[in-house]
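These notes are about the structure you will find just below.
All protein chains but one are shown at their positions in the complex.
Should a chain be cited, it is by its letter among A and B, assigned in written order, with residues numbered from 1 in that chain.
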Amino acid sequence: MSEAQPVLRLEGIVKTFPGVRALDGVDFSVFPGEVHALMGENGAGKSTLMKVLAGMYQPNEGRIMIDRKPVVMRNPIEAKQNGIILIHQELSLAEQMTVAENVFLGELPRTRWGFVDWKVLEERVGSILAKLNCDFGPRTNVGSLSIAKKQMVEIARALTHHAKVVVFDEPTASLTDAEKVVLFDIINDLKSDGVSIVYISHRMEEIFTISDRITVLRDGSYRGTLVAADTTEDEVTQLMIGRSLDYSRNIEQGEIGDITLEVDGLSCGRLYSDVSFAVRAGEVVGFYGLVGAGRTEIAETLFGLREPTSGTIRLDGEAVSIGSPADAIANGISLVPESRKEQGLVLGMNCRDNITLPQVDDMTAGPFVSNGAEIAIYDMYRDRLDIKAPSWRSEVGNLSGGNQQKIVIGKWLAMKPRVLIVDEPTRGIDVGSKAEIHNLIRELAHSGYAVIVISSEMPEILRVSDRVIAMYQGRIMREFTADEVNEDNLVQAISGVGNGKAA
Amino acid sequence: MAGFVERMRNGDIKSLIARNGIFVAFVAFMIAFGIGSDRFLTFDNLESVVRSSAMIGIMALGVTIVVISGNLDLSVGSMLSFGTVMVVNLHDKIGPGPAILVMMICVLLLGAVNGFLIGFVRLNSLIVTLGMLSAIQGLTLIYSGGKNVDVNPSTQDTTWFRVFGRGEVAGIDMPIIIFFALASFVGFIIAFTPYGRRVYAVGGNPTAAVFSGIRRNRVVFSTYIVSAFCVGIASIILGSRVMGSQNNVGQGYELLVLASVILGGTSLLGGSGSILKTVIGVLILGFIQNGLLLLGYPYFAQWIVTWIVIILAVWLDVAAKRGRLLSPIA
Partner (left out) sequence: MAETSVESVSAQANQGVKGNFRWVVRHPIWAFVVIIFLFFSLMTDTFFSLGNFENILVQTSTLGLIALGMTIVMINGNIDLSVGAVVALAASLTVDIMGWPMFESWGNWQILPAVAAGLASGVLLGALNGLIVWKTGVDAFIVTLGAMLGVRGLVFVYTGEQSFFAMNFAYSDFGASRFLGLPTLAWIFLVFTLLIHILLSRTVHGSNTYAVGDNREAAVNAGIRVGPHMMVNFMIVGFFAALAGITLSTQMGASTPNLGRDYELWVITATVLGGTKLTGGAGNIIGTFGGVLAIGILRNGMNLMQVPAFYVLVTLGVILIAVLFLDKQLNRKGDGELRI
């Protein structure tokens, strides 16, 4: 491989935005037929680099060479013509059209008369799908496919372009384990056909399974390239964050009180069934499992967003029926939702109004909202959570992800709930804020809240939880105390291994 | 004020103008017309402009709330026909008081149908109110039997019903007073009460609003009640002013009203806008019409100018938000 010439080579790429140097002299090269992982924390410059590769951004300095020839790619189309295909994390497909149309979108084959040549189209797409071992045909509607299969459609699209380099951005974020295996098979097939893969992911174990080399970025600059076979997770982590990560659990055990929330035999259609657990005041219960294991759905049920098909929910020993979020709030349950931007915030509103939104009814002076009371609440949680915003008037849409998340948490703390449910508390948040939020969750429990944390990140769960509940396919597989739990038994529990109950 | 000074100091004047372009445009219009015609800036003229804008203005108040909450109401025009025909027709039969009461109840019921279908059943507001536009137009014709209605000419000058359209308080025409009173009332509610905050939240991000414990269905429902209420008031003024009504008197108003709301700067995407902006949008439309007439242009020239002004106003708004004048679409 060392004798081969890189198919793609970036040299000294600099990309600046007003006030930010997003990429600072990054070098990156990809050889034919290798899987090259790109790693780094959020904000390290991965996505900027990716957009430079895809022609979406123009670098301020540096050059891009493909097959040793310098190229300028002014837009995604030119990148495509140069053989670089980006497979977005948020898939970019026309949902109401067929697979065939999507694969050849923008370059449908024509007959002599200028009509779409459906026959040629379906033949070509059919053969590509066969190559990918897809179990759906070219005429299938994309909207009816699962996310994994939609990803196959994007991959098929890459294949039609005789791609030299395929860039995958967090491709496994919403895949099941089985789907992941299929994806890795395809990546290996592509590889053996001489196609190069740039693989962006946060998941260390995947990186080591699939990649040949690993390039690490930190703070917009190049930190080194490692050969996967000759390195360790620790080494990569150290490059990524500049120090070794302290996985030690840092739990100040507070006083654990009575049972606050008790769930008994709760089921909701096919989403989850027969779920029972209890959360005590002063305790953090972590829910761990794969995407689709039913964790978020349980939270949504507790918050009145889903109607359970059976089972009971008790708060302080009394059965309650929660028909809407308003009911949940009245019962002292708060939910920091999974998706900050879609569910947590009104992005066009200012910081203060977002924080006071659930309780604006109680903040009145006469018929009007009391400005003073609102600002007092905002100031209190700004100080407590260390929210960095220019003023309470700033639109939340303009804040960083970490600060946005703090606004959402602040909004729910301000309600002084008995039960606080936090779903994916640190998704898309940089390392520093992550630690802050973890500490905050511990503190909250310490001060007497019953806290539920849902997360797909194992270190997070291990770090914050007093107890961990492992879920698999809508069922609780096992419950661990903080002393019992470790990475191995947790992984086993959430993949349904070694448990009679597994389907 | 402090914020304003601060922003000026930060050299943010460009974005300030971009964001409040409609105010700038309003002042520019007034000055230009004031220079062009010496009759324009007289009290009588200003009063007549505001009076003739009051009807559209009152309907625009309700529509603004609907639009802030992220929906549309195209049924206000035919609802105006319905309300006016009904109140005028009932005036002689059951007397002005009961006529107003019955009409308001009926109009609010129509609003409730809109609100139910859009708020609770979650149907698309454009299509529902489009259907209602047609259905209410039909109801009006069925009610009147296709005939125009009048208040009996002998009572026209004596009934207290005349006060809404023809009365004056302290030398100011009643429609103007009602318009500004209602605008202040609705404006305060939407800007300063918890209810108003909920309307903005539902329009800005309906999902997040629900996740914050807001009962979105009820909020959306209520906006259509407010809208219907405003149409009812407009019907009273119109009926009282004309003392009669044609069956299709409100035809086409839905889009004129929407135009003035948009012109004011309330975004069709929901979550932003204000009553003050709408009032200015309504007045601009009124003053364009009046100013052009005074300058000797034909009556309908105002619509051509409106065309240009609406697109420019929204374009400026959109451009300020994305930070560049032209859309990046290839």
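To be clear about the criterion, a residue touches a chain if its C-beta (ideal position, glycine included) is under 8 Å from a C-beta of that chain, and two chains touch if they have at least 3 such contacts.
Remember, it's a predicted structure, so these values are computed and weren't measured experimentally.
Enquirer: Who touches the missing chain here, A:V71, A:L108 or A:I147?
Expert: The one listed residue touching the chain not shown is A:L108.
Enquirer: Using the touch definition up top, pick the residue from A:R306, A:R418 or A:H438 that touches the left-out chain.
Expert: Result: among the candidates, A:R306 touches the missing chain.
Enquirer: Who touches the missing chain here, A:R9, A:K46 or A:K80?
Expert: Going through A:R9, A:K46 or A:K80 one by one, A:K80 is the residue touching the chain not shown.
Enquirer: May I ask you to list the residues on chain A that touch the chain which is not drawn?
Expert: Chain A touches the missing chain through residues 76-77, 80, 92-97, 101-102, 105-108, 110, 114-116, 268-271, 300, 304-307, 324.
Enquirer: Please give every residue of chain B in contact with the chain that is not shown.
Expert: Given the touch definition above, chain B has residues 74, 117, 121-124, 126-128, 130-142, 146, 206-207, 210-211, 216, 251-252, 255-256, 258-259, 262, 268, 298-304, 306-308, 310-311, 314-315, 318-319, 322, 326-330 touching the missing chain.
Going forward, only the chains that are shown with their structure count from here on.
Enquirer: Could you put a whole-Å number on the gap between the CA centroids of chain A and chain B?
Expert: 44
Enquirer: Chain B touches which residues of chain A in the complex?
Expert: Going by the criterion above, the answer is residues 75, 303, 305, 324-326, 328-329, 335, 337, 342-349, 353, 357-358, 360-361, 363-364, 367-369, 393, 411.
Enquirer: Quick one: in the complex, what on chain B touches chain A?
Expert: So the residues of chain B touching chain A come out as 3, 188, 192-194, 197-198, 200-201, 204-205, 207-215, 271-272, 330.
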